[in-house]
Structure formats: structure tokens, C-alpha cells
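I have a structure I would like to understand better, so I am pasting it below and will then ask my questions one at a time.
Omission of a single protein chain aside, the complex is shown with its protein chains in their original locations.
Up next, chain A:
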């Protein structure tokens, strides 16, 4: 039940800057996911929020209070590590009771809390087992329980699910979301798995190379990526991005996509923005899901490379290497390899980026 505010946060290790001026405000009871590729500074950010590492410069505020110099044990945060940090010489019960006991809770209260959290996380049957013998899945659940039991106002989770198996990960996603609804903590969740971020978070903070790229709701970062990195990173498969040059046609402004031909004319708002921006070299982007596929008609012309049929959907790959396109189609779609098709992106889904700066060119909403 606390807001977190990061102001101009910087962290350097020697001459290497792991985090470059991060500004982020996390609301009370909000679930924010820090999403980004490996090494982008997610853990570094978390460790500073938890107080395990001191910022090189900048401030961290909890409810407006500067946390500089406050040791980690006094910040009232719960922390779950990627490598489940379990006290293997203790039983499940002793692990769960560790935090409450360290805080000097009376025995009755400790017991009640242990029973409640064990029930919530389905740990009751193994309460009295030695934790060293348990499976990875259960250990990570235990690690979550051990931090959640004291109901910290701020709950920090650093890739808690990256070591558990896929089936269990799906279960835990629901459980974690459920846990957060139940206790209403402010939750910061580090992940490099966008599915986790998309399904659980209220807002996603996308990071790359120590720089915060974009903060927004899952829909915002998906629909309106602010730059090429976010466009490529969010979505599976990611957005199709084709380099091209703006070209005036008799039906309006379009993009000359080289081998793929001329794009359909840009929507008026986007065309306006592109003209104002004055860019010439652009990157034309559209979501693989938002296209119309025809044998003949307007759109990008490309030959089918290969087809991936994965049950609920079919992914059609066009072209090759850096000129590759991907389309997500209905499972029933009949296409054959080598056939040349027309791909027409849904007008509203088309995005333009400045090729030089990588930034999105936005039409007035």
C-alpha cells in the first residue's frame, strides 16, 4: 500500500553503466512488470528498490519518503529471487515462519499466517517436510509464500518463474495475479517473458540496455510502440518491420517497400504526421495478426517461404532473411509454398517509424 517513485536513477559498476537515468512512478497497489532482454538492467533496478544495492545517483521514494540509507530489512519489501533462495536446512513450515518470527510476531499469529499462506499456495501437505528434497516448482512456490506471508506493502519479484517448467508457469501466473488481488500490494515483477508481463501487469515498463523505453498498459505498448525496439520486442511473432521510402502516389502518401512493391496508401492521420515529420527513410510496421491475405489485390506482394501450422493458428512466412514477413492466419487457410500472395495490412494497424532515430511517427489520435 505504497507508491514507489524512481527519480533519475543511475547505477554504474565501475566504468559500466547498467542503468541510465530511470524515471518511473508506480502507483499504490499497482502491478508493474519490468520487461526487457537479458542484461538490460532489470535486476539492477529491483535490487536498488529493495536496498540491496545503493544507486550511483538519483532517488528512490516510497510514499514520498527518500529511501537513501534505509537498510533493506527496514524497507518493508518482500523479495522473491530467480533462484529460489530457500533455507534448505529448514522444513517448509520453518521457511514460511521465518519472516514473521524475525519480526517477533506472537506464536498464534505466526501459526495462523502460515496456515493461511500454505493453504493459498497449496503447500499444506508438505508443511513438515525438509525443503531440500522438494521439486523446483514447489520450492519457487515456497519462496513466494515466504515473502508474501508478512504481507509486505511492496512485493518485488525477480523472474520468479523462469526456472519452473512451462505448465507450472501458466498455473503460477494465475496464482500470482490472484495473490496480488487478495493482498493488494504494490507489485514490481521482473521478467523477460512478455507473455507473463502482458497477462499479469497493469502497466509494463519496457527496458533495453539500461534505458527505459516505454511505460504503458499492455495494450498501449502492444498497439503503440514508441520505437522500433519495443515494436520488435512486444508481440509473438513480433511486428513486421520493412524499410522503405515515402512516396507520393495519386491516392495519397504510401511507402515504397522495394521488393515488396508499394504499400497501400497510408491512413490520412499517419500520412499527415509523416509529412510534418519530414522523414523520407522510414520503417513500415504492421502486426502479423492484422492483415488480409489474398491471391490478388492491393498490398505487399511476396512469395510464401514456409508455413507453420500450430493448432489454433497458422503462421505463414514470406521472403527470406532480412526481408522476411510473418502473417498469422486462420488454421483453415489454404496456402502453398512458393505461391505469391498479396498482404494488405489493416489500415488502422499500420505504424511508421523514422529509420534514422527509430522513433515512432504518430498520427493525431
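For this structure, a couple of remarks:
By definition in this document, a contact is a pair of C-beta atoms (placed from the backbone, for glycine too) under 8 Å apart; a residue touches a chain by one contact, two chains touch by 3 or more; residues count from 1.
Here, contacts and distances are computed from a predicted model.
Per the UniProt record, the absent chain's protein name among "Carbon monoxide dehydrogenase", "Methylenetetrahydrofolate reductase", "Cytochrome c oxidase subunit 1" or "Multiple sugar transport system permease protein" is "Multiple sugar transport system permease protein".
Listed residues A:42, A:146 or A:192: the one in touch with the omitted chain is A:146.
The omitted chain makes contact with just one of the residues A:10, A:52, A:277 or A:315: A:52.
Although one chain is not drawn, the whole complex shows that of A:36, A:99, A:218 or A:244 it is A:99 that touches it. The residue from A:78, A:210 or A:285 that touches the chain not shown here is A:78.
Of A:59, A:89 or A:294, it is A:89 that touches the chain left out of the display. Considering the complete assembly, chain A touches the hidden chain via residues 50-52, 72-75, 77-79, 81-83, 85-89, 98-99, 102-103, 136, 143, 146-147, 150.
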